[in-house]
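All protein chains but one are shown at their positions in the complex.
Going by the order they are written in, the chains are A and B; count residues from 1 in each one.
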Amino acid sequence: MSRAGDRTVLAVEGLDVGTGHTPLLHDVSFAIARGERVGLIGESGSGKSLTALAVMGLLGEGLHARGDVRLSGRTPATRNLLEVGEREMARLRGDAVSMVFQEPMTALNPTMRVGAQVAEVMRIHGTRDTAGARARAVELLDQVGLPDPAHLARSYPHELSGGQRQRVVLAIALANDPALLICDEPTTALDVTVQATVLDLVVRGVQEREAAMLFITHDLAVVATVCERVLVMYGGRIVEAGPVGEVFADPRHRYTQGLIGASDLTGEQGRRGRGALPTIPGTVPPAGRFPDGCVFRSRCAHATDECGTPPGWTPRGGADGRGSAPDEAEEQAGSAPGEAGRAAGYACFHPAGDAA
Amino acid sequence: MSEVQGAAADAVTDSGQAPAGGSPGRRLNPSLLVGGAIVAVVVGLALLSYVWTPYAPMRVLPVEPYQTPNAEHWLGTDRLRRDVLTQILVGARTTLFVGFVAVGVAALVGVPLGILAAMSPGWLGQLVMRGNDVLLAFPALLLAIMFAALYGGSTRVAMIAIGIATIPAFARITRSGALGVMRTEYVVAARSAGRSPLGIAVRHVVPNVAGLVIVQASVSFAIAILAEAALAYLGLGTPTGQASWGRMLYEAQTTLRSAPHLALIPGAAIALSVLGFNLFGDGLRDWLDPRLEDR
Partner (left out) sequence: MVLRLLHRAMVFVLSVLAASVLVFAFMRVLPGDPARVALGINASEASVAALREQFGLDRPVVVQYLDWMRGMLTLDPGIEFISKAAIGPQIADRLQVTLILVTTSMIFAVLVAVPVGIWMAVRHRHADGVVMSAASQVGVAIPAFLAGIVLISVFAVRLRWVPSGGWAVPAQDPVGFLQRLVLPSIALAGVQAAVLARYVRSAVLDVLREDYLRTARAKGLRPVQALWRHGLRNAAVPVVTVLGLQLATLLVGAVVIERVFVIPGLGSLLLDSVAQREILTVQTVVMVLVVATLLITFLVDALYLVIDPRLRTGSR
């Protein structure tokens, strides 16, 4: 498979996740380059977190992943992470790839001092000896803007505020200078006042390390400030991808259009009038209950019979009009059009912006 | 199969992406079914003993003692030439009767105490719960032994002692349930509307803790069966001459070598009933609150 240059840190190709019966993710493909910050957006239940957990190899019992996930950290990406064993995967986690979770209140061990929790990640990977890890932990706590880090390192999580705890989690994630940082809604549970600070720390942290970042959120405004590129997910598929500016200014997929319309991003298309607050009609179906063909058609005002077959991937600004013939779509997914093709585009028969 | 789907739903929920609108349905779990079946059998046997037993209860028969199970005596005969199956059937009656009265007494006292403790947050509530904690230090067996020292052993003493010792369990579970109910908006609304505490207790609290109380009753029933059997075994419960599984065990102990079935049969009856009520309680809890499933 072709790599888009040496700078690719994470390459995901045709990732499927599901239980024995229920598919939860289908044909998820994307790549992130070194120093690149990519947002992954969608409503709750669209499969964002599942994507992250699949990459981390932290899927729950009973969930199976298929596809190809490659990570080039300090070593070149030679192996599909979905095929390496738990032992090897554990060596990568916390080292080459690390993750910040949504719930800072519960993400830390309540019976362990926070300094020890930061130091532990360095001890596990043998990055530093005990004393070195302890000293470095204090430095890291300082770097994430915690006051009096030496003293704070001796506190227990319950003595810290939510924002402080999330900084500790960030310090753990950055401790071994990961090549890829995955953030799963890291600021959603925080007070609005501290959100901006924590976001700033995240961005600064990855910039200093020139790390790649996958940033999961449902807050489009956050994506607009933090990320360069965005992936839009719905029903366990990536339905649209592209540079943040382009996608937000000119969404092609009807779902993206709806998301932007329902968000508080300023823009003409977001404010259709004062009377009705624009929302996407209906609710996200429960896992496994998405319609065949275009997953969004059960909620889409533009859906036609055509949408009963899966829409192909149309590169943004590429060949005008429709992509491949609908019945070839499955085939095409299998033969993966390559990352370049997937970096910007959409999967919709009736894209917004086309003169209807 | 549904297990795996449950796993998927769990995983999706864990990842913070709850499938919207999908509420986990109440499904009958194996614990509830198996437990319910066992309880039904025990109750059935006890009821059966009122209309039919193979031989007259506690009758000494003109047959060989220590018979192993055979066509005439399905579960054999004991030292005193009595039919074992008959004793098991009548013993089921004793067991259920003791359990029913003990749990009934405990619930009748414990539930109001628990509601009182929850609804009066001041010193009264504290006092009730502290008293409860002290009572908790008196297990059923100890209380029964104490009473037996004064009044002699009898089924009634056993029931009362087990009942009193079970009060704290009901008071605790009711209080914790009631505290939850007191925080709900409709109760806050009812209070601010000036409804009397008693009215609130009857209209809102009791219906909402009923599930918890029923589950506790099933679990307490199992404990009561164990306590009754132990007391009868110690000679402090049901007296000689009345059928009781624990008493049968006691009488069988001297003939363990020659007739082990005389101990094994009532022993199995006790263990099976306790298992039944425990499973039933567990199953009921899962059924009433699916979120707690497979804990």
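The rule we apply is simple: a contact is a pair of C-beta atoms (placed from the backbone, for glycine too) under 8 Å apart; a residue touches a chain by one contact, two chains touch by 3 or more.
A quick note: this is a predicted structure, and the numbers were derived from the prediction, not measured.
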**OP:** Would you mind spotting which of A:91, A:204, A:218 or A:316 touches the chain that isn't drawn?
**Re:** A:91
Original post:
Given the contact definition stated above, which residue among B:36, B:57 or B:131 touches the chain not shown here?
Top reply: B:131
Original post:
For the full complex, which residue in B:47, B:61 or B:275 touches the chain that was left out?
Top reply: B:275
Original post:
Just one of B:124, B:142 or B:189 touches the chain that is missing; which is it?
Top reply: B:142
Subject >> Residue ranges of subunit B at the interface with the undisplayed chain >> reply: 3, 7, 14, 130-131, 133-135, 137-139, 141-143, 145-151, 222, 226, 229-230, 233-234, 236, 249, 252-253, 256-257, 260, 263-264, 267, 270-275, 278-279, 282, 294-295
Original post:
For subunit A, which residues touch the unseen chain?
Top reply: 56, 58, 61-62, 86-87, 90-95, 98-99, 101, 103, 106-112, 120-121, 124-125, 156, 158-159, 169, 172-173
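Methods note: only the chains that are shown with their structure count from here on.
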Original post:
What whole-number Å value describes the gap between the mean CA coordinates of subunit A and subunit B?
Top reply: 51
